[in-house]
Every structure is written in C-alpha cells, then in structure tokens.
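Below are the structure tokens for one structure; questions will follow.
Only a single protein chain was left out; the remaining protein chains are all shown in position.
Think of it as A, B and C in the order they're written, each chain with its own count starting at 1.
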Amino acid sequence: MSDLEVIEFRPERDQYAWTFGGAAPVATVRPPAVLEVFTEDAFFGRVRSETDLVSQVCEFPFVNPQTGPFYIEGAEPGDTVAVHFVSITPARDWGASTTIPLFGSLTGTHLTALLNEPLPELVWLWHFDQAAQTCRFTPRHGDFTVDMPMNPMHGTVGVAPASLEVRSALVPDAFGGNMDTPEMRAGTTCYLGVNVEGALLSLGDGHARQGEGETCGVAVETAMNTVLIVDLIKGTPCPWPRLETDDYIMTAGSARPLEDAFRIAQTDLIQWLAGHYGMDVMDAYQLVSQGVEAPLANVVDVNYTSIAKMPKRYLPSAPVMDGTHARLRESARAKS
Amino acid sequence: MSDLEVIEFRPERDQYAWTFGGAAPVATVRPPAVLEVFTEDAFFGRVRSETDLVSQVCEFPFVNPQTGPFYIEGAEPGDTVAVHFVSITPARDWGASTTIPLFGSLTGTHLTALLNEPLPELVWLWHFDQAAQTCRFTPRHGDFTVDMPMNPMHGTVGVAPASLEVRSALVPDAFGGNMDTPEMRAGTTCYLGVNVEGALLSLGDGHARQGEGETCGVAVETAMNTVLIVDLIKGTPCPWPRLETDDYIMTAGSARPLEDAFRIAQTDLIQWLAGHYGMDVMDAYQLVSQGVEAPLANVVDVNYTSIAKMPKRYLPSAPVMDGTHARLRESARAKS
Amino acid sequence: MSDLEVIEFRPERDQYAWTFGGAAPVATVRPPAVLEVFTEDAFFGRVRSETDLVSQVCEFPFVNPQTGPFYIEGAEPGDTVAVHFVSITPARDWGASTTIPLFGSLTGTHLTALLNEPLPELVWLWHFDQAAQTCRFTPRHGDFTVDMPMNPMHGTVGVAPASLEVRSALVPDAFGGNMDTPEMRAGTTCYLGVNVEGALLSLGDGHARQGEGETCGVAVETAMNTVLIVDLIKGTPCPWPRLETDDYIMTAGSARPLEDAFRIAQTDLIQWLAGHYGMDVMDAYQLVSQGVEAPLANVVDVNYTSIAKMPKRYLPSAPVMDGTHARLRESARAKS
Partner (left out) sequence: MSDLEVIEFRPERDQYAWTFGGAAPVATVRPPAVLEVFTEDAFFGRVRSETDLVSQVCEFPFVNPQTGPFYIEGAEPGDTVAVHFVSITPARDWGASTTIPLFGSLTGTHLTALLNEPLPELVWLWHFDQAAQTCRFTPRHGDFTVDMPMNPMHGTVGVAPASLEVRSALVPDAFGGNMDTPEMRAGTTCYLGVNVEGALLSLGDGHARQGEGETCGVAVETAMNTVLIVDLIKGTPCPWPRLETDDYIMTAGSARPLEDAFRIAQTDLIQWLAGHYGMDVMDAYQLVSQGVEAPLANVVDVNYTSIAKMPKRYLPSAPVMDGTHARLRESARAKS
C-alpha cells in the first residue's frame, strides 16, 4: 500500500455534511487511494452524560454528521465505487446510546403514528476497554453490568443519490447511507453504484457495537478514526449496495415494509449470482434459498435494511467486481 | 378577487422543476395572490400515441415536470401555505395512460423486488369531451368503450422538504408532493407546512381523472391550465398536508407500509380536532372512528398515500386555519 | 318473496357460534330462502354503561357472537353462496363503542408489539333516534354532541374456511368473516365461495354506523334484527368475497400489510372483469385504475380489509353471478 496516495481528513466542526448529495466535496480522491479520516458520532458529540437528552442537546437536522463528501476522480454513473475498510478504531474510550422520543422499533414513531405516550428518554454511557476490546453496559436501574465485545462499524457509508435527490444522512437506500449493519466492519469491502460525477462518497455514524436490527434505534455511538481504501470499478454498475469479505458476498436492501428490504437484498443476490457467476436465475434462487444467511441490519430508520449473506464456499469461483476485494485486501495487508 | 395580484406562468421547456426543493424559484408571490399556470403532463408530453412507450420516449429522471417553484414572500418554517384550486382545466382534448415496467400496485417493482417477468408495456389514449365533461376509455382489445366523468385534479402539489432534503417529483411525503389524490380538485384548499424560507411551492401531474389508489400507477395524464390562489398563514404549523373543502376537512398521510399512511392521516386528523376544535384526544379518536371516510389516494408511489376525510357537519364549528378556506373560496367566487 | 321459505332464528344465549367453521349448524336452509335473525352485539351484550370495560366484562374468546351457522343445502366446494341483505334494524335504541387495550389502529397491539403504555380504556354510549335514523355522539369530556346518520351494517358475514381451518369470529379472510365494511348494508348482496359441504354461513357484529377503517377498532356496536335472502350459485367459484348493489360491484381483500389487502381486492376485481365481463386483463387493469373507488373497511383486525368498488355504469352489461343480485333484489321488493 506504500504506493497508494494517502489522504488524511479530520473535519472542522463546520465541515461536516448532513446529507447524501447536495454538499460540496471536501477533497478529491484519485483512486485507488487511502483515506484516513475522523468521524464524529451521530449526536455530533453532544451527548456526553446521562443528562444530555437528544431532544435537548441535538439540533435537528444537524445529526449524524458525515465526513466527506469525497469527489472520486473519474467516477461516472454506471461505475461502482469500492470502499475497503482497513481499520475502524474508536476515538474515545466511551460511547453513548439513548432512547429518542418517537424513534425506535418498539414505539410509535412519526411514521407509525399512534396516540400512545412516548417512551421515556434516557441515556446510557458505555465505557470501552481498548485492550480487551470490550464495552461495558451499565444499567440505569440495578447493578448488573456486562462487558460485550466491541465490533467497531460504520452505520453510514454512501454516495450521492440518483434522480437529482438529496437525502438526509439518516436515510439508507440504493445509494447506501444509513444502513446500520454490523457487517460494515474492518475487513469488509462495500460496493456502491455511482449516480453522479465524482460519486460524492461520505461516511460516519461509528458504532462500537450494535445488535442486529438496532432495536431502540441507537447503537453504542462513538467517534472513529478510520482507514479505508477507495477504488473505482469502471463500467460495472451496482444497483444496490453490495459487500464482500474474505468469506462472504452480501447485498443490502433498504425499504419499507421490511419484507421489501428482504426481497431487494435476496433478488439482488440472485441477480449477482446470475450476472457475475453465470448461474441460471432459477438455480440461483434455489441455491440462495438453502445457503443464505439473513441478519437484519436496522428496523428503525426511514427505510429498514435487510442483509443477504452468502458464503463464498457455496459459490463457483468468480472474479466478481473485477477481483477488487482481494486486491484491496492485499493492499491493506501490505500497509500494516 | 379583483384586488388580488395575478401571476401568469407558462414554463418554457427548460423551465420545469423535477424535484421538490433544490430548484431555483421561477417567480415570487406576495400572498394572497392568484396564479394562472400551465402544467405539462407527467410524461413531459412525450406519450402521444399507442406506440410511445414510456421506457422509450421518457428520459428518467426527467418525468413528472413541476411548474414552479414559486417563492412565497414571507413564508418561514412554522408557517403554512394555503393553496386554493379555483379551476383545473385540461389543456388538450386527450390524455394518456400507460403501464410502465416495474411500476404499479399489481406487479413486482424496484422495491417489491421479485423474479417474475414484468407486465406488458402498453399505452391507452383517452379522448375528452369538454362539453360533456367526460373522457372515453378505449380498450386495446375488444370494442367496449365507456365515457367516464372527468374529475380534473393535480397529482402533485408540494413545497420544499425539511431536513435539507431534495426529493424527486415522484415522491409524496410530509411536504405534499406526488400524493395522487382525486381530492385535489377545483374547490379544494390544500395546506402545506413551510420548511424553508419562501416555501418553494410547485405543482403538476394533471389527471383528467384517476381511480382511488391509482392501481396501475398512471392516471389519465394530461396538461392543465390551472388557476389557484396562494395564501400564507403565519405562525401556524401543518405537520402533514391537510385539505379543506366546503364540506370536509381532510388529512393526507404518505408512508409505507400502507397502514402507516393510514395511521398518519388518522392521527393527524385527531390531532387537528384536538388542536383546532378543542376536543379531548380520546373523544376525537371515537368521533373519527365512527365518522371518517378513508379513500385511498395512491398505492404505487415511493410512499403510499391515505386520505382521512371528515364531514364538517359532524364537527363543532371552528375557524380552522384562520378561516382561510372560506376566505379563499370567497375570493374565487368574486373572480368568476 | 311470498314463495320463499322463511326461517326465523333468535339464538338462545348458549346457541351462538364463536368461530367460522367448527360449530354445528343451528338450522338447514334450502336455498333460496329468507332468514329472519337476531344478532347479539360484539360484546355479547355485556357493555351497557360507561363503567362496563371490555377487559372486565367480556370473557375472551367469547366475543363477537355469530348467529348461525346455517347449513345451506346443496352447497359444495366450488359453489358460491349469495347473501342478500333485505333489512338490518337495530334491536335496541342504543349502541356502545369502546377502546380496548392493545387493540385499534392507533396504538401498539399484540402484533404491532411495542413497549409504550396502552391507551386508556373507555366506553362511549351512542343513543339512537330511530325516527330520524340518527345516532348521537356524546363525548366523555366537553359538551359538544352530534347526531350522525345511522348506516346499519354487519361487521361479520362468513362461511367455514378452507384448509380444514376453524377461525375466530374476529378474523376476516377469503371466507368473509369480520370484514367490517360499511358496504355490508341493506341492499347489498354478498357472494362467498363455499369451502365445505353446507357452506356453514353465519353473521353478526351489527354496527349502527362505522367509519371507514374502523380506526379505534370498535364501531357503534348493537344488536340487530336482520332479514336476508340466501341463495346458492352452483358451479361458480368465488375466490374472495364479492359484493353487489344496484350500482356497484365490489371485492373485499383481507390481509396484512394493508397494501396486500388492496392488491387482493384490485386483482380480484380485474379477474372478475376478465372472467365474467370478457375483458382483456390489461384492459381491465386500465379501466379499474381510472374508475375504481377504494374505501378502506378495517385497519384493526387480524387481517386488514380493503374494498375495490366499481360503478356498474363503467362496465359492459353482463349477467354476473347468474344475475343473482337482481333476482334477490326483486324477491326482496316483492316481500316488502
């Protein structure tokens, strides 16, 4: 990786983006290149104690700040941007989680509009042990505590949307965005179809860890120091976000109701097998039906996100996405 | 209405907007004022015969052109814009309806992603009898024809969204937009909460008529000459689009799944009764449960739209929204 | 109607059915025949004052008592039972509506399982003016009252389900059941496909009136004296409930999410036009898209119910369902 350009970027407070699309690029990237960035937490760093209630300290719509966007040189509609996460490291030794009125999967919300009283608004601070790579849950009532493994991840990574749109950083969709999947961890390559010239890539919303589905709507939110490699795959489109690790290929569908998110992810996985692996569509349907893993990502955001995760060992060997994951993986290893 | 300023605006081909938010205003309106506008059809006028297939003649995302946006002087977040439709008149003597691949409520779509083959792509031309105020259905097969009453309406009327967003003209949401409700006809006042300075009001998507739900995704699309009065209600917010006629108050919820659109509309109606009519929330819940009409608007767009429609004769008398509907209705009568 | 057999049936307290299917017939009907029946209200008559809370006075699952089932002589799977409502008359001069914990469209429920506190449990008594055909809303707080027109209807009418199932009287599905549509009023003929020998028809759940969607989950519940004519259409199946009046044909889809209920009703309407009216399916799709009315029935029950309602004046003339509605309508007129 010594031969790759390295761009460091730590935004000033007034340099964050709050949308996918619609923000001016903070830097230009000539792919492949390494980005070393800082991302602020989803609260813009404003929840620091149990008395910092989101409804009081945050100022909507200025939540979920994005680092970026980065203009990817040469990226045009019909291409795919590849983002390989080399490392994602909490920049603080604590994170915060909260409930937020009218947000979360187990309460009425602005969209699931009900007459019930909202749930209590609460904050939980989680303390990290970087050596042990754990984070500690401390309840608001009672004295049971537990250390869970950290699994640092980015809730958001996305490009500018299609159709001339600008979307809030809280939205996951075909352009990526706020997918909130624990699969977006170090070692993962994320593929995103390019909708506008330069792609306009940004990322943020670091989570020290998160359950599948992000039940209460908020993970263990923290700032991150993240190293990623950005590459460009010319002439290969990517209709919905696709992920790749050494062991899996994955697709991410985002929609409501949740079964549509599932359908998108499963259909895109099958189309991937048909398109890049040369399988018959109906055979791919059968293979996926018996082999797929289907962990939920979020059931709380503007769109819900469902992951379809296929072990590579069940698939024919194929140099999908131009072998980009293997190449970036190699670059990452070379660096460390 | 002689004392109201009248603004005429017929866009040039390159003057249409394709989004809510994100487009520069075409004119400034000092409310109350009359707008006399031309709106092009949702196909940008490109479907003119049975051989003009949408997938071939339209150029995405340049569909559903909006006339506007108009900058409403004095409009600020927290205010409400009132749009009273004085007349909506087809500007041609025919309209077009179509099927579109992967669009409509009875087919797999980009979001309800399936493996089935798409439906056939077809065009139906509807011919209007302006004197009789009817439009004629002619099937593609067989010789049964029928004249249905025209019910000219606008599928879209909206303002710029909140949260720094820019949305495609195909989207209905809290900012209004592509709600596709037959209730948006002459005689109706539509209230829209202001999200940005100047509100940025636009409208389009004229339908000579449309069934409730817009089953195949496309109404009898036609260009319109429309007269509307625009007014501003300072200091009164409007969380979701509200409509008023001489006989009804209505709310429009847009979301997926469809039950959430229903919940939004019903909850907003109840909150309206509690807020402006002084009813207890649970009493309003009961009154609405027995008195409401619930026609669907669309079950095909990015969000589905459900209407909650309450006869005024079931309600206490109250000068809701500052009595704006009655006042604009009077202005409209004065004009004609 | 003088030539039709008349069966009167007023159940004893221990003669009601609580399910569709699974109950022994209370009488045999040789179609066509007239049934004159009494139906108890959905609370089994136990909510009689504002202090009679459902959770205290009702004994689950003994709610929504059904009058029947009636064994229809000659009915076999593949046939259709026709039920024409001649008159539906409240048997009391009052009705009751309530909220019920974890039930209704604007609250968390057993299925939309949330952590919020339930809504307050309340009762509203509605008093009827039979001469004026109105029912009076009296709020729990405040002194606004209003008289609404009565629209007596049956929330439930159904036959035994297919697939060896027995379903609670609270369920609407392909067998009919608890559809809760205001369209089930005097003058309507309801068609139900037969699933088991004798069909096992029952009905109940009288409503003095109900809003579309039945928002809080409970209409103005009352006992009814109802006259209906039952007929049998041999060799004609009916996949989902279909309704007919002098002016409309209608279909009723019941499912979750609500868009699936809509899809069922719309698809069945189109198939009806294709099957009985000889239209091309795509032409029927277009005609329905522009002509249909889509009032919601309920958005609260185990399945939600959506109605597709097509004016007959938009359709070719066709003797659908063997001209049964016209024939039963004539019999009804002959009687009165």
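General remarks:
Just so we're on the same page, contacts are C-beta pairs under 8 Å (C-beta built on N, C-alpha and C of every residue); 3 or more make two chains touch, one makes a residue touch a chain.
Keep in mind it's a predicted model, so treat the numbers as computed, not measured.
Considering the whole complex, the residue from C:256, C:276, C:309 or C:325 that touches the absent chain is C:256. Touching the missing chain, out of A:53, A:122 or A:326, is residue A:122. Of the candidate positions C:19, C:202 or C:236, contact with the unshown chain belongs to C:19. Of the candidate positions A:157, A:220 or A:243, contact with the hidden chain is made by A:220. Interface residues of chain A facing the missing partner chain: 97, 99, 105-106, 119-120, 122, 124, 126, 137, 139-142, 144, 146, 148, 209-220, 256-259, 262-263, 266-267, 270, 278-280, 282-283, 285-296, 299, 304, 306, 313-316.
Listed here are the chain B residues that touch the chain not shown: 106-108, 112-119, 257. Looking at chain C, the residues touching the absent chain are 18-19, 21-22, 60-61, 111-115, 162-168, 170, 253, 255-257, 260, 263-264, 266-268, 270, 281-282, 285.
By our rule, only the chains that are shown with their structure count from here on.
Summarising the inter-chain contacts, the pair of chains with the most C-beta pairs in contact is B-C. On superposing C-alpha atoms, the copy chain A sits rotated by 180° relative to chain C, to the nearest 5. Residue positions of chain C touching 2 or more other chains, listed in rising order: 106, 119, 257.
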